[in-house]
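With one protein chain removed, the remaining protein chains of the complex are shown where they sit.
The chains carry the letters A, B and C, assigned in the order they are written, with residues numbered from 1 in each.
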């Protein structure tokens, strides 16, 4: 086992949910070690968070600018290998840009940027500087999501016809943002979240899951966005009809006002000779149907694809969950970074890239455009 | 217990699926007794079917015209009380019209008619002649569907926000109509099925379920219809975005090419303070969520609404199914007929009426109009 | 279709649960028609119940003795074809005996008799008089129970190793008998229920299901019986270890104090190369596993055994339930009666017989013997 990569985190202070998840995921396999951070946009909080995480005071920074400046001032062998960007959405672009310009690999949370122009800039910057810029669409890390992708690619269910993607949550069914709850506040604030609410936060996960699993490309879409909770300016619910290149059709719905739903991400793919169904809340089962009728419950064990097998750590029946899937994203990012450092050609680590991030942002833009135009049909243009 | 009503059946010969279902449903409670029939559009087959069902040869007819003529020629006390119309779609209107004009109550399968103009004609004819004209949207007969309706009407989950209705089957995923299979043949034939395929056959059930359970009225819709199986002229798959009067939104998807799905009718209703979820394939459980988090599994037992309690025959844990639900529709129709015969004012038997049938046909027309116009938004007009 | 057999019912007045179930089941296929009854042990109640069911006053009897006397006084072509015995347990034997002695076929509820000596007497009486004596172990009527039986008999899962049978209810978790509730009162009363409570009422169903599905014969058993509710003299809970002839092992648990369980009858059979699992509360799914790992969900459709196919009335996805399964028991009894009347050799209708009833009563006796002897092991002797 090679020594862990060392990374810094921007954002993700102790009161942020997602920062802790990134740290757990990075730590799980011992592939990445957090050694530096600018963990909050408020300098003092940033230092406090760093101390409470036990970071070296020398590498506890007041701002991301300071972090980049000081880390890159260190000898190459001593600087961080990559930076995890886990700030609210509006900061993804400036932070990631600064990192990439400074020659640092980036792992960035989603939605990738506020605009697809920004996303293209980051994508191209990473390419031109030969840097990794991964986007943590973590649900693609589940072994059975990868199995689903492999099965479809292998033709196991024939040509795709209909895709149902949904991501339903209920935690924003009331005006939680008015209670001062931090997660709700920035996610419902256009300044920090961008032009979309639920659509950006979770709709992009659904879009990415469709793309990752099916390989289908959206040809046109028609989206209806709603803000159900009074006083909320961004959508908290969206439904879209999708038409894919090649003739498949689909629906994608996402909502944060589905009372009682916790994290209901589900993908159902129907094709000529079979179907595959996966539900994030019960992630260790993949359902497969075929024309002859019976329903097969596939678990992580048995004769699975290499992509699924290499993504699992435990025998079937020993439940794996969210952290392991997230850790697979980090593992892929670490593989990609090490591959670049070794001067090897890029392998497909399955970890989503800036291009995947860009497509998600574009998806949001086109849905918002459709909605603003009376939920009319919009052709996909990059 | 009053003596059973006596009824005739038009269509539903021995090789038809749905005729047998109607007979089982009518027989279950001993409320209706089949005594006459014109069971096929082919005279000889009609007589053969009648014989195999043990009908009196005197009341085994060669055609529905003959049936109506001869039955109405009998003294009133000896004629059939009502006629069940279970033919392919295109015959619903002429048969029902002839029955209603002859003073016979009607129980008609769905979709009610080929056009909403026909539906209006039947609805008004029934009203003017003071006759029952019930439509067998059988899924509304399930006790827990009625419980769901009662809970929503009582305000148990607050104001409605989002409705997901889906009805997914897979039996037409291949060109079954080319094999000579009767069910598939007429359902995919515009001459006999009408302007829609899956949408008319099962989409109307989904529309009716939404209407019955939520009471919401569609304000506008946008539908995308597809014929996935090569050579098929009618849709075998449809997805629609719905906007309801009052601000609720919804999606309705129906498909007969979802390989492996048997009879996947599901309704999920999310509202301000709770949600309710019901799945036809597991009909004895109703899920209820609320803002405080836990999910409650409601079964037929316990403190249910009168509407649910009166629709159930067995203690919870003793599964009820499709036939019982269908029988509840017949029970309601019999109640309505007896009520009319007794000169009582019409009670709400919960059995769907010609007006429900009309709304379903109109739904189909508007979806087809939307689809023909590039899946544009269409305002609901009656 | 042959005309329905005509039957009388002893017990099953309007306030009894199981009488209504028998009537629904008998009516479902139009194979049997209720025309006479002695519906209660109280003469006036018997007549009242008959009237409310619309029975002919001439055939509404005050007692089962009167019923048998008067029916057998009629010309053979006019008398009832069989008698359904749905009284509390202690009357099964005298009523069935009188019927069989009078030459009337019998359909009897379970547990068959109070003692196995009585059961042997009825079994032999039926045999000697060439009469049908069916026992309504209704759960064997489910199509997928019959599929399970067929699969095991065909060797689909290899030699049987371990059987888990459980039947868990919760309705007697409190002293419901003290509230005057009729069902609870007689079931907890040794005078009317016999030497066992839960064990006799539902344990016999579990025993029968094991026997029907697996064909295994118990070699010895060890049972622990408990009366958890204070003041109750009969068991409301029982657990038994089973050893079968040939080396398979098993557990059988039944309880009526499992709060929240409605009618939790489950059978799991593990064998050399596969396993089969069926749950009564979700009866339209049979799970099959095999050595290679995946779990297959079998529904009523597809390539099922003749035994399963002939027991189902609807396509898969259209839930069948308790009544249909019960109706299959009646159908088998009617087939058996008609077969005898036609002078044909007895076919295996799959409907349980007096011998099955006897084995169930013997099972109860041996469990009680084991329990009384400190839950020691008891060899099976007939």
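Methods note: contacts are C-beta pairs under 8 Å (C-beta built on N, C-alpha and C of every residue); 3 or more make two chains touch, one makes a residue touch a chain.
All values derive from a computational prediction rather than experimental measurement.
Student: Which of these touches the unseen chain: C:67, C:210 or C:271?
Tutor: C:271
Student: Of A:166, A:287, A:320 or A:335, which residue touches the hidden chain?
Tutor: Only one listed residue reaches the unshown chain, and that is A:320.
Student: If I consider the whole complex, including the chain that's not displayed, which of C:23, C:79, C:243 or C:358 touches that chain?
Tutor: C:243
Student: Which is it among A:20, A:94 or A:158 that touches the chain not included here?
Tutor: Candidates A:20, A:94 or A:158; residue touching the omitted chain: A:20.
Student: Out of C:33, C:150, C:226 or C:369, which is the one that touches the chain we can't see?
Tutor: If we include the chain that is not displayed, C:226 is the one touching it.
Student: In the full complex, which residues of chain A touch the absent chain?
Tutor: Touching the missing chain: residues 1-3, 17, 20-21, 24, 27-30, 52-54, 169, 261-264, 280-284, 299, 301, 313-324.
Student: If the missing chain were put back, which residues of chain B would it touch?
Tutor: Given the touch definition above, chain B has residues 292-299, 301-303, 316 touching the missing chain.
Student: In the whole complex, what residues of chain C lie against the chain that is missing from view?
Tutor: 157, 161-162, 164, 166, 170, 173-174, 222, 224, 226, 228, 237, 239, 241, 243, 249-251, 253, 255, 257-261, 270-275, 289-291, 293, 295, 374-377
One rule holds in what follows: only the chains that are shown with their structure count from here on.
Student: What whole-Å value do you get for the distance between chain A and chain B if each is reduced to the mean of its CA atoms?
Tutor: So the centroids are 43 Å from each other.
Student: Take the average of all CA coordinates in chain A, do the same for chain C, and state the distance between these two points in whole angstrom.
Tutor: 56
Student: Tell me, which residues of chain A touch at least two other chains?
Tutor: Chain A, residues with two or more chain partners: 293, 295.
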